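Here the complex is missing a single protein chain, while all its other protein chains stay put.
Labels for the chains are A, B, C and D, by order of writing; each one numbers its residues from 1.
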Amino acid sequence: MHTNHIVPPRVYYAIFGILMLCTYLTVQIAFFDLGPLNVVAALTIAVFKATLVVLFFMHVKYSTKLTWAVVLGSVFWLGILLALTMSDYLTRVWRTYG
Amino acid sequence: MWTGTPLFPEQASTMAGRVDALYFFLIAISVFFSLLIAGLIVFYAVRYRRRDPAGVGAAAHGGMALEIAWSVIPFLITMVIFVWSASVYMAISRPPDETINVYVVGKQWMWKFQHLDGQREINELHVPVGRPVKLIMTSEDVIHDVFVPAFRVKADVIPGRYTNLWFQPTKPGRYHLFCAEYCGTRHSGMTGEVIVMEPNDYQTWLSGGAPEGSLATTGAKLFSDLACNTCHRPDAQGRGPVLEGLFGKTVSLQSGETVTVDEAYVRESILTPAAKITRGFQPIMPTFQGIVSEEQLLALVEYVKSLQSLPVTEGTGVGEPTTRLPSPPK
Amino acid sequence: MTTALVPARHYLNDGYGIKSWLLTRDHKRIALLYLAGVTFFFFIGGAFAVLIRLELATPVGDLVSDETYNKLFTMHGVMMVFFFLIPAIPSVLGNFLIPIMIGAKDLAFPKLNLASWYIYMLGAAFTTYAIVTGGLDTGWTFYTPFSTVASTSAVIPAALGIFITGFSSILTGLNFIVTIHQMRAPGMTWFRLPLFIWSHYATSLIMVLGTPVLAITILLVAAERLFHFGFFDPAVGGDPVLFQHLFWFYSHPAVYIMILPAMGVISELVAAFCRKPVYGYPFVAFASLAIAVLGFLVWAHHMFVAGISVYAAMIFSILSFLVAIPSAVKVFNWTATMYKGSVSWQTPMLYAIGFIGLFTIGGLTGLFLAAVGLDIHVTDTYFIVAHFHYIMVGGTIMAYLGGLHYWWPKISGRLYNEWLAKFSALVIFIGFNLTFFPQFILGYLGMPRRYHAYPPEFQVLNVLSSAGASILGVGYLLPMAYLMWSLRYGRLASDNPWGAVGLEWNTTSPPPTENFAEPPEVTWEAYDYGSPVVEEHV
Amino acid sequence: MTVHHEESDINLRGVLGFGLGLFVVAVVVHLVIWGMFSYFNAREARHVEPEYPLAITQAAKTPPEPRLQVNPRQDLRDLRDQEDRILGSYGWADKNAGTVRIPIDEAIRLTLQRGLPARQENGR
Partner (left out) sequence: MSDVHAHPALAHHFDSLEEQKEAATLGMWVFLVTEVLFFGGLFATYAIYRTWYPDAFAAASHELDVTLGTINTAVLITSSLTMALAVHAAQLGQRAKIMVFLALTMALGGVFLGIKSVEYYHKFAEHLIPGPGFQFEKEHIRHAQIFFSLYFVMTGLHALHMIIGFGIMLVMLWWTWRGTITAEYYSPIEISGLYWHFVDIVWIFLFPLLYLIGRHAH
């Protein structure tokens, strides 16, 4: 099992740097009018940052398959909640019952 | 004991037959599988009953073919049911293009209907047979639901939003209308009737000729029958406040507080007038508790509501202060 | 069969006194703490049910006021769902058996296990407080805006009670998942596990994934009531239907929390009382997982008339049909297990047979409801009430009783009176069907739910239902009585009175605190009746 | 040291495969339903001959006043706001008669200043 893998601190500093850079980027981008892409950009950067935290700070990159399954599962489930709920709200314009 | 106990609702709308057909199909499937499973397990329990206390069953570890069979067959059956029911659902959810529209407002714990020509009803809905009717509904407070079992239709009535429900009655008669979404204390009392009439009777009813007049006209009649108009009159002989245009406004009470004239206040004024005495008037109004019924109360309230303001004379409009005090009554 | 040898030291006499129970870390004792709790709340919920049925025997509201009736059915639903049925099998039988069945000494987090019992009792305390200070009248479903704006009852304490108890569920599920992954004995591979374990694993997935959404939703209701946030208030732009989405996202999977453990019990009972492996073991195992996963995709079938889009309604309808397939697979596999089995007619098997029949009927009526065109007519009527009582009472409670009877010798070291037990099972079966079958007819006729006064033409069917409820009530009192009696006066049980296969039968009745004298090593398949390796252990 | 628990665990590929399969099924379901919905919609949109062609069809109109009140609380709030606005502002009451409207606070102040009309003996 690789759960005892010790990550060298320089990796942490590097990730830290990228995260700060991304934060700066996301704030800057927000001040430009990209229309609907604003949300896309903001969320993409957020997902990217979260992925870095999960993989490196939380050691998932070096963890068991089970841990991967748990992480992916939680994201998938959140996706179910959002997707299926939106499938109601986004299609109400077509026709609602009642 | 069994007379008067129906076991199946009557079919009184064009959709009822379709819904019932689907229902019977599902019953058939259910009966089949229930008997199959129940029959098999009881049969096996008897046939393979343990005789030897140390007996062991004949292990069988399952065959792919059987597993696939009893996965695929239920899948196909359920898909058939799905397509059928989706078709019925689409039909129920889409009103035809030309309907008689009725506006409905549900509130705790009554239904108010208004027809396009102005007739208003409470807890009763008159419709003609053979023509599609669309209810355009909203709620004043919490979620309610209009349910007419004989028509097999139901739809939630939601505050802040309009929902629709349509049906086409096929048989004259009186049918239960229930509130089918729990809404508080008198949820079970929030019931009414849909009265389906022959076209001629419906026309008669529409023009107000039928005994069931609109609520406000009934109220008007009561107002004079009960001699309210002896005190509540706009001329100098009036001893009570002018009720024309009063509804919705604020009045000052003798106690100093101000109160808005809404349904509750009118109701209270009729039942316990001494409770809130309007400033500038003597407490001479008799109570009508026990003299008017609920229905009559509703009619009176509707009537007072419908009273339009009299032509404005100088300085008596809303919000215009006047330095003239109201004259004390004789 | 081994001789009846009661061990000198076992978990029940390993420490006396209230502290040894209230501060125990032993999963078996915690299971008994839960047993006390759930039984108590079952009888409270049952008392409310009795009052409901008494009121409904006449068409007018004469027994209790309408306000009281509204509180009665609400508290009946809340108590029965959150404080009885959701914890019953997992926290009693699951807690007791899971470590033993996988050959472990305890669950992964024993202190967390005890904490989850305290959390459960704390939540129950809040809810009981709500009951005694005026009650709750929102229905177990807490629909907005009624619960946030219009209800004048003890919504906030009850909501907090349910919120707190939810964490008990979450922690139990968490414990089970980690235990089943990490603490199986050597040789106990996934596909040698008893199906009881598979079911509880699937249940734990649901508990962990679904309950948090209930928690946040009920918290929002309490917050909206307190602070007038407006999430569900149309006056400020909120959507009352959003509450329903969030509520049912948990509450539909919750019903699978209530049935999957029962199905696990049935697998064990059928295998033990036919003395053969469950037919199609891997299919039954995967069907459990499929139910857990697919169960998250169907929630808006409770909202077909609530104002959702037609498109969404059709999506949820087709998915609801899909979730029925794994249940069908299980029922067929159990039936096939009985073929050429050595079928005993002892009480647990009677309950198992009852379950299969009644679950089939209840489940098939679920198909009526998934059929969206038909659900329009029957939603919010007694048809729904009948559907879920068939599955939850005719199904889960029968499985729970069957499991209690089956493992009673293991838990208590005593045997109960078989004839009384068989008689009670019969009384329960008859009472149950008499109570709830007429409700299908009532529902289709159009009698709405949550009505305490109804049109007189519905009375005869209601009277039948109430008569059945009284028989059912008596039926439940009987096992209470004779099981408790057996604790003192019942015959002592051997290690394996049923001649069944399973690690729990390889240890004493009752088991020692560490479950096994020697940690087991598993070299046989699940339910390997008749194999020489197993014979030696049985 | 002997292994005291079973090491083998879940098959991650199996789980991922199932998840992927589920996602695919979900997409297929959405497409199928979209297709069904469009088909049924088109069918329903067929114009159906009214059963009583001579019946006067009701044009899309709304009932006459007074309309059913939908949100009494809101109506009341609006009424109050409107009243407050009138109460607190200057304006013409009746231009022809030369009557002006002043804010009520002003009116109160002036009344206090000037006093109320006194009641005369033998008259009102």
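The rule is short, and it goes like this: a contact is a pair of C-beta atoms (placed from the backbone, for glycine too) under 8 Å apart; a residue touches a chain by one contact, two chains touch by 3 or more.
Fair warning: this is a prediction, and the values are worked out from it, not measured in the lab.
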| item | value |
| --- | --- |
| Selected from C:Thr68, C:Gln182 or C:Ser531 as touching the chain missing from the view | C:Gln182 |
| Omitted-chain contact residue, chosen from C:Leu35, C:Ile164 or C:Val213 | C:Val213 |
| Touch with the omitted chain, as defined above, among C:Leu174, C:Val427 or C:Ile471 | C:Leu174 |
| Hidden partner chain, residues of chain C it touches | 99, 104-110, 112, 170, 173-175, 177-178, 181-183, 208-213, 215-217, 220, 223, 227-231, 235-239, 242, 245-246, 249 |
| Chain A, residues in touch with the chain not shown (by the definition above) | 1, 3-4, 6-7, 9, 12-13, 15-16, 19-20, 23, 26-27, 30-34, 38, 42-43, 45-46, 49-50, 53-54, 56-59, 63-64, 66-67, 70-71, 73-75, 77-78, 81-82, 85-86, 89-90 |
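The rule is short, and it goes like this: only the chains that are shown with their structure count from here on.
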| item | value |
| --- | --- |
| Chain pair showing more contacts of the two, A-C and B-D | B-D |
| Whole-Å gap between the CA centroids of chain B and chain D | 20 |
| Geometric centre distance via CA averages, chain D-chain C, whole Å | 41 |
| Chain A residues counted as touching two or more neighbouring chains | 66, 73, 87, 94-98 |
| Per-residue overlap in chain D, given as positions that touch at least 2 other chains | 9-10, 26, 30, 36-37, 41, 71 |
| Residues of chain D defined as touching chain C within the complex | 3-6, 8-10, 18, 22, 26, 29-30, 32-34, 36-37, 71, 73-74 |
| Chain A - residues contacting chain C, complex | 66, 73-74, 77, 80-81, 84-85, 87-89, 91-92, 94-98 |
| Touch list for chain B against partner chain A, complex | 89, 93-94, 155-156, 163-165 |
